[in-house]
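The structure appears right after this line, and notes come after that.
Just one protein chain is left out here, and the rest sit where they should.
Letters are used for the chains, namely A and B, taken in the order the chains are written, and counting of residues starts over at 1 for each.
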Amino acid sequence: MATTPMPRASSARIHVNVDGVDHLDEVEPRLLLIHYLRDRLDRTGTPIGCDTGNCGACTVDLDGVSVKSCQVLAVQADGCRVTTIQGLAGPDGAWHPLQKAFHEQHALQCGYCTPGMIMAARDLLRETPDPTPEQVRDALEGNLCRCTGYQNIVRAVLAAAAELRRQGAPEPRGQAADVPQASGQEAPA
Amino acid sequence: MTDTTGMTEQARVREVGRARTRKEDARLVTGQTTWTDNMSAPGLLHVAILRSPMAHARITRVDATPALEREGVVAVFTGRDLAEGLGSLPCAWQVTEDMVLPDHPPLAVDEVRYVGDPVAVVVARDRYAAADALEDVWVDYEPLPPVMDLEAALADGAPLVHAHKGTNHCYTWPLVSGDYESARAAADIVVRRRHHQQRLIPNAMEPRACMVVPVPATGEYTLYSATQIPHILRIMMALTTGIPEQKLRVVAPDVGGGFGSKLQVYGEDAIMLALARALGQPVKWTESRSESYQAQHHGRGQIQDIELAATSDGRLLGMKADILADMGAYLMIITPGVPLLGAFMYPGIYKMDAYDFHCTGVFTTRTPTDAYRGAGRPEATFAIERTMDELAAELGLDPLELRRRNWIRHEEFPFTTVAGLTYDSGNYAAATDRAVALFGYQDLRAEQRARHANADPVRLGIGISTYTEMCGLAPSRILGSLRYAAGGWEAASIRVLATGKVEVITGTSPHGQGHVTAWSQIAADALGVPFEDVEVMHGDTRVAPQGMDTYGSRSLVVGGIAVHEAALKVVAKARKLAAHLLEASEDDLDFADGVFTVRGSPEASKTIQEIAFAAFAAHDMPEGMEPTLNAEHLVDPENFSYPHGTHLCAVEVDTETGAVAIRSYVCVDDVGRVVNPMIVEGQVHGGVAQGIAQALYEEAVYDEAGNLVSGTMADYLVPAAPDLPDLVTDRTETPSTSNPLGVKGVGEAGTIASTPAVVNAIMDALRPLGVHDVRMPCTPERIWRAVRDAAHDKAENSRKGDAS
Partner (left out) sequence: MIPAKFDYARPQSAEEAVQVLAEAGPEAKVLAGGQSLMPMLRLRLSFPELLVDVGGVESLRGVREQGRELIVGAMTTHHDVIRDPRVRMHAGLLAQAAATVADPAVRHRGTLGGSLAHADPAGDLPAVCLALDATMVALGPQGYRSVPAADFFVDYLQTALRSDELLIEIRLPMLGDWGFHYEKFHRTAQAWAVVGVAAAVRRERDGGGIAEARIGLVNMGPRPMRAHLTETALAGADATEEAIGRAATMAAEGAHPPTDLSGSAEYREHLTRVLTRRAVLAATGAAAAGAV
């Protein structure tokens, strides 16, 4: 297998499912996933806020985990399922509990960070259905908001978590989310 | 916080004062947004801008030929190419007669004056091709010396930003009241401090973008721009580009935050119009975040020398403030005026006899400065509140007690301050008492003493900020007296449609503030219609032709009042028509919950919806009455409003590493009557977050060559959720007497209040260690150095003491 020369391509054919719709496209390898979504597929619900991967406004779900779509190439999404903020509502248009909670808790002002915030929070709640406020803050460390000071965002994520628990067990994913702590609990003698 | 309509058989619940969830949210939480960069148009071309990599240089040659030969490139323009059709970018605030106002070409022609100054534009068929072609526009620069230091820039023989102007001195603006020298002479104590207001980058989450769609056949242009000021932008673009104002439509679609950064007439807006005119095709430009750090104006950037003169029992006699303000390379829309917006607020909430303020604007080879949340008032409030704490420390007084001895008492309002403003209302004692109670002030003081006694490496500090600000820009006559080019009125019109539904058109231009919801509440109350029946339209000069837009915590106080007054006009007209139809006298009609009733005969009534249809049909109108139920109102306020509050902050400072952790933060704000408490709380949260960010994290750092070192979001530390505390918020309510709703404004309060609260807390923690100041942002290293140097000084002094 390793004996035939590897093809190096200046364009690539990709097959991506975005919010339930299959797309087949020819793209330049350098095309960012976010530009593919916005400029090629007109899925403009996910915005771009930076060029260094700091702000998280462009967060989407890629095959079950949150990613920053400005830090992923469209070619890397070949064969993947992408879920954006526009694919979150139920088939009847019913909002996801996070969308509802962000609205009810006034967790958005200008709303530019909101799609990314909601997608990042959704990722948290799949792994950690009953997070502490501190866990919520830590889980959102890659998503910047300039309007809210985050307080109502934390409140909304906790409210959505409670609602999701009330509705039944959220989809499980991976292991428990707790992260290894420092193993030293007590001061030495 | 229920969301029911409240329209039942029972009396209608008043909308004003309810925590209504926002109408704006539905689109925003589902991604059905219209950010400018989401937009397209047939034949759209994409623009990329080449910017100067040099802080200061002469452009000796620009060669665009290689770029033009690239695939997908349509055109390349240099400053010289566009110079003919484009005037200088406007500055609307000639603060003094002799202010130096340099030309500001949207694209540099001969000289670049900051890193990021636009030099050439590439137009291409897609954004990737445009970005690529930038690398093939070749520019030769002959370096000129950068001008980076405010004080050095004013020295004789300093290199000049604008050589032909002969000086870096832009203006000096005085505000003198009373006799400060006498006050100083009479004082028992004079405290003098220098404060540095670092440069900040506003960082609205949506970067800037603009798109222009021309109609070549008619010479019409639509400019879609991520702006806070579509109305002002339209006028300024007409003047800059020569496109007749009536042919120019400006739309602010969904705008992702502003904080002043989109209160601007940017060169890119003018460039896009010029390109659309030259090419006859739609063009769009969207900046990247790193580009935005150079291209959008910065905020703050001041050096403040502050003097407080007081008696030994802590009574303030006078204040002196000498300010050096960094203009950056050019004067943009209100660059020179920002310090003036603060000038009146340095005396804060305190009584004193004399005030001597001078501000000097200085040109440097940096990105221009302009309004950033608070615009002048955070700087002023920081100066007085930080220096009050220093005075308290020198007098050995509790900083709260010092404030109590000097603040304007509730019964003294309206009160004309030493700076000449008349504060309409306030109750500083009530807000402070509430904050102290929520904070647990005495317990924290006790813990602080214990930690000090134990020489705990982690110290506790308490910071106080008792602020006020002026909101509601602004009485036009005051703006005129300050030589601002325009007025400060606001417009609203209301149409009650044939079906009884309501359209409110506002001249404010929200970008996160929730005007659609709040204005609906105001209109629903005044008209007696359901909240849901009201639609609010804004941000498009064709839909809302008049307005002065959104900034300076003005929207509710001016624009909201305009909505209220327009609604009252609608009701007045409806009353006339109802009286006519019910064959009753106007004076005999009661109006409640949207129904006109003849007093004494409750069966004789008309709803406002019925009246609206009657006015639409116009079959039976009183003599001289025009059809349809509409009204328009323009408000020009008589006075500003003056929200105030008390913020208390407790910090823990790790003296080993210099790390600061905010342990608790209480804010009690008095923003007058509240239309929507949920929105008000959100404004406080966000405002405080930005103020904390100035105190602890953020700074636009330049090196000596004039490069922006904190040039990306990876280097400029915008705080994330783990970096900010949960706030305890509460309110007192002292209605404003400046407007009929008693509202004051809240957009900037948190930002103004919080920065000095945090820094005062840090200083309060470190003062026992001999630390007297830490510059903002109070980074761990700066704190560690201050603690170390103080310890060193102490050791040195005791060594000297031993020796003697």
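A few remarks follow.
We take it that a residue touches a chain if its C-beta (ideal position, glycine included) is under 8 Å from a C-beta of that chain, and two chains touch if they have at least 3 such contacts.
Keep in mind the model is a prediction, meaning the values are calculated, not measured.
When the whole complex is considered, the residue among B:314, B:645 or B:719 that touches the unshown chain is B:719.
For the chain left out of this panel, the touching residue among A:18, A:41 or A:75 is A:75.
Only one of A:16, A:41, A:139 or A:156 touches the chain withheld from this view, namely A:139.
Among A:67, A:101 or A:118, only A:67 touches the chain left out of the display. Take chain A: the residues that touch the chain left off the picture are 1-2, 5-10, 12, 28-30, 32, 35, 51-54, 56, 59, 62, 65-68, 70-73, 75-76, 120, 123-124, 138-139, 141-144, 174-177, 179-189.
In the full complex, chain B touches the hidden chain at residues 127-128, 131-132, 135, 288, 290-291, 656-657, 659, 697, 701, 709-710, 712, 714-715, 717-723, 779-781, 784-785.
Please note the rule applied: only the chains that are shown with their structure count from here on.
Computed from the mean C-alpha positions, the centre of chain A lies at a distance of 31 Å from the centre of chain B. Residues 28, 30-31, 35, 38-39, 43-55, 57, 84-86, 88-89, 95, 99, 102-104, 106, 108-115, 118, 133-134, 136-138, 140-154 of chain A are the ones that touch chain B when the two sit in their complex. The residues of chain B lying in touch with chain A in their complex are 1, 21-22, 24-33, 35, 37-38, 126-128, 203-207, 254-257, 259, 288-290, 511-514, 678-679, 681-682, 685-690, 712-714, 718, 720-722, 724, 726-727.
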